[in-house]
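Before I ask anything, let me first share the structure, which is written out below as structure tokens.
What you see is the complex with one protein chain gone and the rest in place.
Per-chain numbering from 1; labels A and B assigned in written order.
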Amino acid sequence: MSKEQFTIPIGPQHPALKEPGHFTLTVDGEVVTGASVRLGYAHRGIEKAVESRNWVQDLYLLERICGICSHIHATAYCLGVEKLAGVTAPPRAQAIRVLVAELERIHSHLLWLGVAAHQAGFDTLFMYSWRDRETVMEVLEQLTGNRVNYSANLLGGVKFDVDTRVLETILSGLDFLETRTHHYLDIVSGDRIFLQRTRGIGMMTSEQAERLGVTGPTARASGVRRDIRVDAPYAAYDRYPIQVVVETTGDLEARFIVRLKELLETYHLIRTLLDGLPEGDLKTRMPRRIAAGETISRVEAPRGELFYFIKSDGGDQPARIKVRTPTLSNMASVTQLAVGHQLADMPMLLTGIDPCFSCNDRLTTVQTSGESETWTWEKLRQYGIASYRERG
Amino acid sequence: MKIETMLRDIIQSLFHKPVTELYPAQRQPTPQRLRGKLRWNPEKCTGCCLCVKDCPCSAIELITIDKDNKRFVMRYDAGRCTFCAQCVQNCRFNCLEMSSEDWELAAMDKALFTVTYGREEDVQSLLGCVAPTGDPAGE
Partner (left out) sequence: MLASLFALLIFPAGLFVLVNGLAYHWIDRKLVARLQNRVGPRWFQPAADMVKLLANEEVLPTGVDARLFTALPVVALAGALAAMIYLPIAGLPPLYNFPGDLIVAVYLLSLLTLCTGLAGAISKDRFSIIGATRALTQLFSYEAPFLLALLGPAFAAGSWQINEIMAYTSSQWLILTQPVGFVVALIGLMGKLEMAPFDTPEAETEIVAGAMTEYSGRGLALFLLGREVELVGGLTLIAAFYLGGINNPFDYALKTLVLLLGVAGVQTLMTRLRIDQVVGLWWRYGALLALGQWLLLLGQRMGT
């Protein structure tokens, strides 16, 4: 055998990737012997841009970090800013935030199911799950007026109320989705040929999951009981508790099952929430200038823990906002798990964490020399300290 | 363990109409709360400019013709608008609303996105003294 390695580039432009990312796979025949990832193709400079807009304008910019889990970004931001300003949104607003977040979770998980099925080459499941996803998209459209970027949040409340017409749409939609979700659960845990592609593939033990720092459904599929909605309830989750769905096998099949069972849990949550929707105002007054201080805000996005750091210096614009999306935490698991698997499993392994590249691209350095350069953790830290010292 | 888990679905589909929406040949009714093109009613506007201040994408511009007599003209750029409805929330006099019918806004020319709202004579006086930046489709 020659010493030369056969590498396969996946991305930045590749049919398996809906967004730009780059994976270099070293293969021996069909078996992957090494994998590395390069991110940053979709860096948009949002964190910098928010520093030159006011608090209200930032809400809409941050909502556009992710096209799929847009509402949860806005929620994390609103909760953080409200905490800084010492304002609490009314209970009805908090409940509606949860409602939209959970509807968004349904839409995100069904979307993921379709994409993952497509990556496995099961286009029929893809088409059907996306057909059914239309139901929840229509519900969201009735509730907020938009299919994505609902812009339901306001600083200090929400924009849209649940009236009887919307209520009926949601409930009938949920009934349909519940039967379909049971059906999909049967498929992903019973279809023999599909299981050949998922069972035992991408095995991640709970120790590995802890060490790699994965979050969200990916971690819960490996037996890590971690869900911000339960561990640190925000918005109205303390009043509407949720059962954490955990699978212990840690393979791709478990990731399918966890996400689908989470959907069932979500239907249940939405029904209880709509039953006891608190009466009251939708919004409260919010100051234009936010008191100086800093805070963090953690929420459970469909993909895992979403983290916001918000710092105010007392003005009408934030001093610094740092966003860490779940994809970044999960990305390390892909390159780790890839080794030893077949090339054909790579698209599925990658999709298993439900990646969202443009969400996680946070840093780009422009190099003129053309040579590659490795930044160590320490160098990055020193760079950050120096940079902030310069700004004062 | 089966291999035909989706057999029922596909047999059902064979005898059912496809669900694909045949837009634009057939149009579905739009949802009530759909946020389409912004509309402005000049009668009640006090010129507080709160809508302009919080617009995340500088899509609206309020031009004062005569501050004392509350005569304003609004220039709205649908090409910049992200349809977030923050301006509608901000307006204390309900001058602004987002149309749920007017949403097919694609245009071949950038200039066609700009709409100038206001009283007829105000728009005319504005266009007379300022070079027009877009289609003077005053409403």
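Criterion: contacts are C-beta pairs under 8 Å (C-beta built on N, C-alpha and C of every residue); 3 or more make two chains touch, one makes a residue touch a chain.
Remember, it's a predicted structure, so these values are computed and weren't measured experimentally.
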From B:13, B:30, B:100 or B:125, residue that would touch the chain that is not displayed: B:13
Contact footprint on chain A, counting only the chain that is left out: 6-9, 14-16, 27, 29-30, 117-124, 127-128, 131, 191, 193-194, 196-197, 342-347
In chain B, positions touching the absent partner: 3-4, 6-7, 9-10, 13-14, 16, 18-20, 22
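We adopt the following convention: only the chains that are shown with their structure count from here on.
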Residues on chain B engaged by chain A in the complex (per definition of touch): 1-3, 5-6, 9-10, 19, 31-35, 53-57, 82-86, 89, 98, 100
Complex contacts: residues of chain A adjacent to chain B: 53-54, 56-61, 63-64, 124-125, 128, 131, 134, 138, 141-146, 149, 151, 154, 159-160, 165, 186-187, 190-195
